[in-house]
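Of the protein chains in this complex, one is absent; all others appear in place.
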Amino acid sequence: MIQYYYLGSIALIAIGMYIVIAKRNLIKIILGLDIMDTGVNLLFISIGYVKNATAPIENVPGPYVDPIPQALVLTAIVIGVSVMALALSIAIGIYKKTGTLELDEILGVKK
Amino acid sequence: MDALTLFGIFVLLPLVGALVSYFGKKYAPIIAVIFTGISGIFLYLWYGNFGSYTIDIGVKLNLTFDITTWFFMLMMNTVIFSSLLFSVSSKLKRAGGFATLMLLGFAGANGVLLARDFLSLYLFWELMSWSIYLLVLRTSGEYARRYLLFGVLSAYLLIMGIGIIYYYTGSFLYADALSGAIPHAIWPWILTFLILGFGIKMAIVPFHVWAPYAYSSEQPFVAFLSGGLSKLGAFGIFMSMYSIAGISLLQSFGTFRGVSLMGYPFALLGAATAFIGTILAIFQDDIRKLLAYSSIGQLGYVMIGLGLGTPLAIGGAMFHAFNHAFFKSLLFLGAGAVIYRTGKYKISEMGGLGYRMPFTFMFVLFAIFALAGIPLTSGFISKWMLYEAAISRKFVIVAPLMLIASVGAYLYSYRILYGVFLGQLKDEDKNVKEAPGPMLAAMFILMVPLVIFSIVPGWILGWINKILVENGIGKLNYTTFSYSSAIGGANMAVFWIAFILLLIFAMLMFMAKKARVVDQYDNYLAGEAPPSVALHAAHNYYKPLRDTWAPLLKHSIDRAYEKFSKFFAGGFYEIKRIYTGNPQDYAAYLGIAFLAFLLVGWWLLW
Amino acid sequence: MKKALAIVLAILIFIVFALAFVKIPFGEKMSTYPHYYNPITNQTSNMSLPQHYLTYGKNDTGATNMVTAIVVDYRGFDTLGEVTVLFLASTGVGSLMYVENKVKKKVRRSNAVVETGSKLLFGFIILFGAYIFIHGHLTPGGGFPGGAVIASAFLLLYLAYPKFHAKHEKLSVSESIAGLTFVIVGLIGLIIAGYFLYNFLPFGLPTYLFSAGVIPLIYVAIGVKVGSELTAIVDSMMGVRE
Amino acid sequence: MIRPVLLIALPLFFAFLSPIIGIWSKKGVRYLIIFATALNATLAGILLLEALQKPVFDIIGGFQPPLGIVLMVGPLGAIIAFIINLVAFAISIYNLKVEKEPIVRYSMLYLLLVMGSTGMVLTGDLFNLFVFLEVTSIASYGLAAYNKDKKGYLGAMKYVIIGSIGSTFVLLGIALIYSQLRTLNMLDIAARIGTMDPYVKIMAFTSLFLGFGVEAEMFPLNTWVPDAYDGAPHPISAAFASLPAKAGVFALARVIFTMFSFTNFLWFVVVMGLLTVFFGEIVAYTQKDLKRMLAYSSIGQMGMIIMGLGIGTTLAVEGAFYQMIAHALGKALLFIAAGFLIYAARSGKIEDMKGMARNPLIGIPLLIGALSIMGMPPFAGFYGKFFILMGGFSQGYYAIIALFLAASIVEVAYYARFIKIVFERGNESKVIRPDAATYVPLIILAIIIVVIGVYPKPILTVLQHVGTFIAGGA
Partner (left out) sequence: MVTDWLIHAGLVALYLFLAMVIGLLFMGIARKITARIQNRVGPPIYQNFLDLGKLLAKKTNIKHNWIFDFAPLFGLGGVLLILAYLPMGGYIMLSGQGDLILLLYILAIPALGFALGSGASGNPNAGVGVMRALTLMLSYEMPFLIVILSLMIFYNTASLSVLLQKQMNYLWGIAALPISALAADIALQGMMAEKPFDIPIAPHEIASGPLVEFGGKYLGLLMLYSAGSIVVETSLFVDLFLGGGIVLNPTVYGTLAYFVNYLVWLALIFVVWMIAIFVNAVFPRFRIEQAFKFYWKWPTVIAIAGLVQAYVMSVFLGVVP
């Protein structure tokens, strides 16, 4: 089985990394972080996948997918949300203080 | 006497004293004096029963109380007892803090002397060095900073030495160092680290820069610092060369007319220190700086003795360390008394105080005699032993340097005597009173041994001989009144009798006629109006000598250190640029770090 | 220059992780999973961890939805931690958005369709959200999706009525009560059975509403908590509108 | 018989309770926090006594380890938890000085920061460790920006970016391990780590090491530290230096010793530790601002701890843990004192603080803290530094130790410069007396530092179990 899902999720992580390092705008950086987060979550789920198996709800028979990654991802997603919420509120704060979201201007102004 | 009493009396008691005296406010010095007095009494009582013990405070501290420790503790205890007695009446600001830190330093010093394993040595060494730091901090932060840098450098040199020994023997005990686990070629490294580490405390030349700064803080502390604590350096070097390494190991590095090639370079270093210290001392105008450089010079002698390593040389070094402890602290206390009464530091500003403070003058005079090595005091005997050691083994570089340095000592001694005590009394010092009681008592305590041991050198030579025999270095030949070596000897009893008889004869010749006391302006002004400012020739006293030495004096070691640290600070600002402040760079660092990590991990596995 | 560095870094990381994940089989049967080992009793079991959950999960926890069983019962501590994270997020955002001098912002009125639509839909969305987290242990989804649905209901009201403001005190009270129920349930488990978060209620019959012991109770609490927290975050992010 | 889970459940209970109490009295919440941290500290103390005999396993939810989560508390974990809560208690007293508005939320964030750090130390489950890492980081993000000024926001922004990248790497590490071993319990992983494919094993180790390295302030990852500490309110920067940092390093120790058993790779950890020390101390020398200087110096100290862990012998790791304890106490004390000095001098720059510490109530604890950080004997910092140095020597790392000593000379240089300025005679007029909320925590911390330093026996009896810890035990 070719691991498209693995490669896909790692690609997401790499893209997220690229965005964080290359992009100027603060919101884009935060989105980059979020993309990395979703990439990892996708990776977790694809690790737990079993070929032609259904969701682990007992009332449906047949082989089940590995439930643990799903439980973990549930937590990871909520953590991702909280970090994004905080990051965005900090970005709002920075915007209020410096009037811009461009990183160079913020740092330039600060120096 | 078991481990706890030994450790308790000599280390815990001063620590408790430090705590108690902090709250003593005005009476703190008196409390401190009592504590040091108690440990002094015990020191006297326990002369006989030596022994080694271990204390477990979580880590095992091995302590040994033997003749070498006893000898150095005698110095340490007397010097701190008299400096604290001195400070009772010297109205120090925040005397509580002063007494606490002095007792902390004392506890640290006792700990170093008792320690027989590197952990406790390093522990007490650091305790002692930072208590000095805080004492110097009381006067000036900048001087304290410079001192601490060297103090820490000395501690870390020790750490390197200890570490290498620990790498080979796996234990901290001194005794285990000789267990043969250490290969022969490593010993020079270990000894260099240890000796330089201890040498910094003795202000050996390249590392002497901190001394003039540290010695310009409160005089009672400085007396203890230069008189007592610098002896720890001597003790450390003696232990590392002759107890940890052992004389036979030193000899195994090839001997040059009976002196180990390992020790000889340090003797040369000592000779250089003696010479440079004396020359620099001659040109100082501030009395504290002058005494500081002279102390560096005198400690150079001790270094020479320890470096040469023949029984006579080490005995001379021990005896000179003993004398130095007493006459140097006496000098500093004398200077302290003068500063206390007149509030002036510059020698050229003082003058004629000898007439107003006769006792202080007498004490300082005796200290100068000991410093210059005049036979009236025991200072001569230790210098004699060092010369005999150098000359009997025909060392043609070390001996001249020593001789010239001791002649140089006359110059700066007389500068103190003339500048401070003789010459013309200035008007503002007209009604200067003699130093208060406790100060004089303190100085008297320090002067007594200098005189006694010059009349009866046998006692102290006995102790030193016991030290040498116990460490297997050899023995001195001496009797109660005389001492001799391969190429010469001297009998102090005959000297004293002859001197006293001839002095009485001169007295008789002199007493024939009475003389009329006359005012200081009487004779040479012959009736002219006295000048508004007293003509005191002490200003820039050795100007001709300074001009001849000018080309050499231009390069000062202090400025070399200044440039050295400027260079490094510049480098630091370059490194600072890594923290650019841009989170994106930081993210890039993180990525690079990850890849670097992986590379190393991968490379290691394949 | 930074772009080039970023691209190179991204590609390198991709390659490095790709090399690692190439070695990991995708979608293999659970039988190929290695067997777990219990460090306290020091014996390796005959089946792998997921298999254990799938086979014994039902009678251990009584829940039919295995993910919920793991989330709330087996690894309930994670969920406790994760609820704290959400609680932190809402307090954090609340403290960062906290502004003494309330700056008034002018906001346009939305049109009538949105207003009436949201008034009608609000009840149903809340009901649907409640359904999700009440049946958490039976059907897919649970406290968190349920809470999110409830929050979306309130979001709808914010969109519709410019002057609408959820009361902060009410939200934080409901938030902390829900959190407290979760912790107290855990503590009761500790008192009764000696294990924190122990499932002390009877499991009842599988696929019935009141089954799987404590799980529905916890999930209801989580649902309410998530709902109020997300609304609180939305509310403080909105800032103040006149 | 104390259940370690109480150390996490009770603060959580009080955190959830405080919004309700907050409605009635804001002051009530502050004192609740002090009570909560005090209770936590005593519980941790009792737990420490128990953990001395044998490691305490606390099964959550009644399911045997790999199934459910288990709290694994060995003597080392217990003492770090105890110190974290003790320091948190001291800092919570200093919290009374914070006036900036939403104080109820501030107290909740602070309490959960403490809970998160304690959780990281106690947990025995890898994913649970990640959750507690997140709890700590998110609480720190919120607190770092609490001052709501530009410095605070920017510091928090940097912390968020680096922190979340770090946590992504941790998640990646967990994914890698889970994909091969299908379990999350640390001891279970440790037992079966051998069966992993070597390349995947290295990848997992590097990602986890990097992820926790961010929290443990290792060299390339600690770039956020100065800005976050500088921007945060004073008690928080004190908390940052002692709580999450210690938990992060403990997690690192878990990664190195409990889970993975690399021996030939450890020298690289030592090199990283040395780099951290080197850059931390050197840049600290160049700092003009007090809190930034202390931040860089705390990086340097963390580098020393990482070095100690990397050296790996029992003596070095014992020294590393001893240094963790000493640094937590010392740095918290210094930051609280720094807070007072900045408040007294009304400026962050060191030059403006001439003679501000001449009041013995602030001067003596400051000196004790500074000397303990520098590694001077009768204080806690001495044994840590000495054991690490000797451990380094016993492994033959001469050059590395020499470089480390050079860096610590630089450290002594800038601390001496700081002490010089702060104790200078000069403007006696402007020196003000610290009030109770400031000097009480200082005196508590100073007394503990001295007691641990003068009589290290209790600490060393606890740290004797380092052997089992290194072998992968609790």
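Per-chain numbering from 1; labels A, B, C and D assigned in written order.
Just so we're on the same page, contacts are C-beta pairs under 8 Å (C-beta built on N, C-alpha and C of every residue); 3 or more make two chains touch, one makes a residue touch a chain.
Predicted model, so just to flag it, every value in this text is computed and none were measured.
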item	value
Chain not shown, its touching partners among those shown	B
Contact partner of the left-out chain, one of B:Ile186, B:Leu502 or B:Leu599	B:Leu502
Residue, one of B:Tyr27, B:Phe359 or B:Tyr418, that touches the chain absent here	B:Tyr418
Hidden-chain contact residue, picked from the options B:Tyr143, B:Phe380 or B:Phe453	B:Phe380
In chain B, positions touching the absent partner	352, 354-355, 358, 361, 365, 372-376, 380, 383-384, 387-388, 391, 394, 396, 399-400, 403-404, 407-408, 410-411, 414, 417-418, 421-425, 482, 487-491, 494-495, 498-499, 502-503, 505-507, 509-510, 512-518, 520-524, 535-538, 541-542, 544-545, 547-548
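One rule holds in what follows: only the chains that are shown with their structure count from here on.
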item	value
Chain pair, A-B or A-D, that carries the greater number of C-beta contacts	A-D
Centroid distance [mean C-alpha coordinates] between chain D and chain C, Å	30
Cα-centroid distance, chain B relative to chain D, in whole angstrom	43
For chain B, residues that touch 2 or more chains besides their own	581, 583-584, 587-588, 591-592, 594, 598
Residues of chain A whose C-beta touches two or more other chains	13, 17, 20-22, 29, 43, 47, 66, 68, 72, 75, 79, 82-83, 86, 90, 93, 107, 110
Residues on chain D engaged by chain C in the complex (per definition of touch)	3, 5-6, 9, 12-13, 15-20, 22-23, 57-70, 101-102, 105-106, 108-109, 112, 115-116, 119, 125, 127-128, 131-132, 134-135, 138-139, 141-142, 145-146, 148, 172, 176, 179-183, 185, 187-188, 190-192, 195, 197, 199-200, 203
Complex contact set, residues of chain C against chain A	2-3, 5-7, 9-11, 13-14, 17-18, 21-22, 24-30, 33, 49-50, 53-54, 57-58, 64-67, 69-71, 74-75, 78-79, 81-82, 85-86, 88-90, 92-93, 96-97, 138-140, 142, 144, 206-207, 226, 233, 236-237
Residues of chain B touching chain A in the complex	581-584, 587-588, 591
